[in-house]
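A single protein chain has been omitted; all remaining protein chains appear in their positions.
Moving on, here comes subunit A:
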Amino acid sequence: MRCPVAGPYDDDVWGAMKAGPSQEEIRRHNLGTLLRHVHIGGSMSRAVLAERMGLNRSTILGLVSELGSAGLVREELPRDTGRAGRPSLVVRPESDRVYVLAFDVGVDRLAAARIGLGGVFLDRREISVPAGRRDAGKVAEVLAGAALDMVDAAGHGTYCVGVAAAVRGMVRRPDGLVRAAPHLGWEDEEFGEDLMRLLGLGLPVSVGNEASLGALAEHLRGAGAGCQDLLYLHGDIGIGGGVVTGGQLLSGDQGYGGEIGHMVVNPRGGRPCGCGANGCLEAEAGERALLEAARRDPSATGREAVHAVVEAADRGDITARAALHDIGDWLGIGVANLVNVLNPRTVVFGGTLREVFLGSAAQIRSRINRIALRASRENLRLRVGELGDDAVLIGAAELAFSEILVGPLETLARAGA
């Protein structure tokens, strides 16, 4: 079985249809749209739903009762409104009943979470992986074990409706083949299929790039909520990126799009990059560049090491300051180029770049202001990620939810409800 990779916005429900959609298809579409509204927007009244979806109240009532009898939403009194008068019921997602499994394959840390409809974390496990035990098969085994544990703990009357994993690598569309994950030493791994087999839940496992999924998460639930044109930079061991344009996650022909970290900013005499080129943004502004410029102990890497540099700079350490100054300049060059090409409304700095941004915003912004085109930069907003370390897991969950948000009743039926 193939593992479909599709963002929640990829689905063209009317695709391949020549005549107008049938009644049944319209209803299916409306059910999915309504569920998406309460999944992303949280509890809301039928009146609000009617307004947002542009449908009349009796149609909304019908849709809500259909989703309600399937056990996807529930109507209840809101928490104290503090206002006089009889409060109207709100429609809320059945977060405890309907959930997905989301995985984040980090370089030295694996995370698995059970996330309920509405984006609620119900359960999570974190497992550290020693070096040498990071081959795809082993990782899939560990994650499947943790996941099945959580599925057992969830108990009777709960339904898993999707599974997705985020990897730090290039993932082919639409089959989810991991072409290369250099930090893990993976090459052409059918990771999704391995995981699916080990889980034995009868559900396909979608696989996505970690930064793209981070972008999706910040776009739907974080610093870019409500923003249709977003550029997301994710600092981890390298620099990943995700682009949302016109509300759609940019994937490119085969899904490899958005590799911001490998945009060459300094081709002549630039630092060598793990990809074989010289002067990639990741090589000039990534974690290793920062730690080296700050003359840190090369054995210390990761989030804490980056944090230590930013903190030292804040206390006035001139080496750390100079390092951040330099890194900020390169980041500014990278972002300015992307701003000219993509004209995003918001640029979000996530992962370790969150702290790097706050510690070098003056350089980043100055560089953008010097080289990005005036018209493209004047409404540009620079923001830090709001979802913190959970962005990738949340993005993976959103990928896993994409099926049920397109065909709620069919997907739930397939999950055995």
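Following the convention adopted for this analysis, a residue touches a chain if its C-beta (ideal position, glycine included) is under 8 Å from a C-beta of that chain, and two chains touch if they have at least 3 such contacts; residues count from 1.
Throughout what follows, contacts and distances are computed from a predicted model.
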Hidden subunit of the complex - UniProt protein name among "Electron transfer flavoprotein subunit beta/FixA family protein", "Cytochrome d ubiquinol oxidase subunit II", "Transglutaminase family protein" or "Sugar ABC transporter ATP-binding protein": "Sugar ABC transporter ATP-binding protein"
Absent-chain contact - pick from A:R28, A:R74 or A:R365: A:R365
Option from A:E25, A:D314 or A:E410 whose C-beta touches the chain left out: A:D314
Missing-partner contacts on subunit A, residue numbers: 80, 82, 307, 310-311, 314, 354-355, 357-366, 368-370, 377-384, 386
